[in-house]
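In this view, the complex is presented without one of its protein chains, the others remaining in place.
Moving on to chain A:
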Amino acid sequence: MSTKRLAKEHAELDANPPEGFTIRLPPSQSLHTWHIIHRPPPESALHPGQFGLVLSLPPDYPFKPPTLKFVTRVYHPNVTDDSLGNVCLGILKSENWKPSTKISAVLDAVRNLMIEPQPDDPLEERIAEEYRRDRPAWEEKAKTYVAKYAMGEPEFPASAS
C-alpha cells in the first residue's frame, strides 16, 4: 500500500539526491530496503569517510517510522559502536515520527548528525562524555575510525533486515 509513495520518494531522491548521499536499491529486493552511501561534508570531523547506511522501511510506512542503521563503524555519540550500528535520530523515534516526514528529511537529519553530534541524547555514553569534555580527542579517535573503516566502498550485508 505504501509502495506508491516509496516509489515516488525514491524516484525523487534518485533524480535529485541530497548532497553527500548516494542511494541504491539492493538487487532483487523490494523498495523497502535502501542502501545509502553518505559522505559527510568537509566541516564534519568524519569528512573523508564513506558511510554505508541501510534504511529499512516497514510495510506500513509512512505510518510507522523507518529504521536506519550504519553498516560502517563510526565513532559517534549517537551511533552504537558495534556491528549493529543503531542510530539515535529524533525524528525516527516512534513518538516523534510523523507520517508526513519524507526520507529526504531523514537524510538531512543524518547529515546534520554527522556534522553536529547530539551528546545530550547519546547511545554511547562514553563517547558522548568524551565529546563533551575533550572534543579534540574525540575528533582524533573519529578520524582514526574513519581511516580504519570508512575509506573504502562500504559493504552492505546481502540481506539487510
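A few notes on this one:
Everything below uses one rule, namely that contacts are C-beta pairs under 8 Å (C-beta built on N, C-alpha and C of every residue); 3 or more make two chains touch, one makes a residue touch a chain; residues count from 1.
Operating definition for what follows: contacts and distances are computed from a predicted model.
When the unshown chain is looked up in UniProt, the name that turns up among "Ribosomal RNA-processing protein 43", "TNF receptor-associated factor-like protein", "TBC1 domain family member 15" or "Alpha-1,3-glucosyltransferase" is "TNF receptor-associated factor-like protein".
The chain not shown here is touched by just one of A:Arg24, A:Lys98 or A:Arg133, and that residue is A:Lys98. Check A:Lys8, A:Arg24 or A:Arg135 against the missing chain and you find that the one touching it is A:Lys8. Within the entire complex, the positions of chain A that touch the omitted partner chain are 4-5, 8-9, 60, 62-64, 94, 96, 98-100, 102.
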